[in-house]
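Showing chain A:
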Amino acid sequence: MLGEGIVRGLAETARNFLGSFVSKERLTTVQFPEERLPQAEAARDFPFLVYDGEDWQAGMRCVACQICEKECPPKCIFIEKSKDKKPDALGRAQFYPARFDIDVSVCMSCQICVEVCPFEAIKMDTAFELSTDDRFGGLLWDRQKLALSDAHYHAIHPTDAAHTDELLAAEKAKAEARTKAAVAKASPAPMPQPPAPAAANEP
Partner candidate 1 sequence: MSSMTETTSAANDERSRKLTAGISEGQLLEVSMGPHHPSTHGVFRMDVVLDGERVVKLKPVVGYLHRNHEKIGENNSYLASMPYTDRLDYLCSLTNNWAYALAVETLAGIDVPERAQYLRVITAELTRLQNHSSVIGFLVQDMGASGTPLMYAFREREKILDLFESLTGSRMMCNYMRFGGCRIDLPAGWLDRAKKVVAGFPQFLDEYENLLGTNEILMARTQGIGALSRELAINAGVTGPLLRASGVNYDIRKVDKYGIYDRFDFKVPLGDNGDVYDRYMIRILEMRESIKILDQAMCDIPPGPIMDPKAKIRGFRPKAGEAYGRIEAPKGELGFYLISDGSGNPYRYRVRPPSFVNLTVLEDMCIGNYIADTIAILGSIDIVLGEVDR
Partner candidate 2 sequence: MTLPFTIIAALTIAGAVAAMSLRNLVHCVLALTLAFAGLAGMYLLLGAQFVGFAQILVYIGAIAILTVFAILLTRGTEPDAFLDLPSAWVSNSVIVAAVFGVLVWAVHSSPLSRRTLPPPPQITVRQIGFALMDRFVLPLEVIGLLLTAALIGAVILAMHEKQAAK
């Protein structure tokens, strides 16, 4: 019968029309500025540098090993190693990045830098409202703008942060065990700091 399919289609839209007043399923719009969808925990937007403690320069975990700079596919990270050293979380003197820029307009938030970083120094932020009026300066974030506290990291990625802390604690324990063993083995003469594998202790 001509028109039968059309009538069934009309019934379908009518059900959706009436349903939209009744069930949430039929009205899926989220009024963005007022209502916000909860962000998925694993969401990633642009990287940030983690630092322990209050002072972002002293507590910064990054040791400017430039692995992320090499591995980054669109090559948007630029690091300048510092001349002097500063003690890191485990008390060993490590380099720190005198300059650490990420060109956010080039970065495609693929989080490969997070994956390859051996020092858990760079993580992915979830802030997405980042519009600036300055196309070049505003999007070239320098070291200070990138540095965010470990507490912020715990706030946005709780399970991930907990897992990272376990890794760091394990490494710290291993480092201490090795130094205690080294001290016990090498008689009383104080040994210079053994070049323990890079580790950052937990604040």
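Keep this in mind: a residue touches a chain if its C-beta (ideal position, glycine included) is under 8 Å from a C-beta of that chain, and two chains touch if they have at least 3 such contacts; residues count from 1.
The candidates were selected such that all candidates are chains of the complex that A comes from, given by their letters.
All figures in this text were calculated on a predicted structure; none of them were measured in a lab.
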Options 1 or 2: the chain contacting chain A in this complex | 1
Mind listing the chain A positions that touch candidate 1 in their complex?
-> 2-6, 8-9, 11-13, 16, 28, 40-44, 67, 71-73, 108-112, 115-116, 124, 159
